[in-house]
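Note that one protein chain is taken out, while the other chains of the complex remain in position.
For subunit A:
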Amino acid sequence: MTLLSVEGLTRRFGGLVAVNDVSFTVSEGEILSVIGPNGAGKSTLFKLIGSFLPPSAGRVLFEGAVVSGLKPNQVARKGIVRTFQETTVFKEMTALQNVVVAHQLGVTASPLGTFFSSAAARADERRFRDSAAEILDYLGLGHVKDVEARNLPHGYLRALGIAIALAARPRLLLLDEPFAGMNPEETDRAVAMVEGIRKRGVTVLLVEHDMRAVMRISDRIVVISFGSKIAEGSPEAVRADPAVVEAYLGKDDETIGH
């Protein structure tokens, strides 16, 4: 079943076309990766899907309904939640507080009830706390849950970012370069983490520069270069695609150097 469809998505910045008429679909339960050389328009595409940026043309459909044009928080409510590159967390909260506060979409108590600490509000709080502890344990952060985020070792911050996103109970999780800057050992753990997330019933769309981890983890891969889609298919098919090889290696002076 198609969960997300991207139809003719285009974004211009002045004269520059950062994303040019890109279309693809994501099926429920799959891990789909969007890859491309630096500056290919991956990040822009990512922002367009999360509604952090309005498209110049084209649209995004989630479960058949148009979501482009909605605000990011409304898109999150529909079930599309993104992570950020690097270390975007609530720095002055503990790891646990970070994930508890990320449960706002699950609130059942009314604002007035929250203010007067009604039974529903207290039940919400208990539920959020339990769920946050479970998510942190699941991502291997249980032992640092009471550490303030700004004091956490760098390696934990990306996992905390994913924990925050999971707390919003996404149907589709958008991961922004989850393997960037990792050594092979860290990449192994991150790959296992992403596979685990899929097992929890969350569909994953990830954007990544580094191809190795992507080849291992993805069901399908979409390749973009200079803003346009140049290939789509299984990791094997994409790896063998001459257009992809050219985009990554071929005529690119910077990569090889003549």
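Note that in this section contacts are C-beta pairs under 8 Å (C-beta built on N, C-alpha and C of every residue); 3 or more make two chains touch, one makes a residue touch a chain; residues count from 1.
What we mean here is this: contacts and distances are computed from a predicted model.
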Of "Heme exporter protein C", "Branched-chain amino acid transport system permease protein", "Acyl-CoA dehydrogenase" or "Ferritin-like domain-containing protein", the UniProt protein name belonging to the chain not shown is "Branched-chain amino acid transport system permease protein"
Sole touch to the unshown chain from A:27, A:73, A:151 or A:234: residue A:73
Of A:164, A:202, A:223 or A:247, the residue touching the omitted chain is A:164
Answer key for A:92, A:130, A:188 or A:236 versus the chain not shown reads A:92
Considering the complete complex, of A:105, A:133, A:180 or A:193, the missing chain is touched by A:105
Absent-chain interface residues of subunit A come out as 50, 52, 71-73, 76-77, 81-84, 88-93, 97, 100-102, 104-105, 107, 111, 114-115, 117, 121, 124-125, 164-165, 167-168
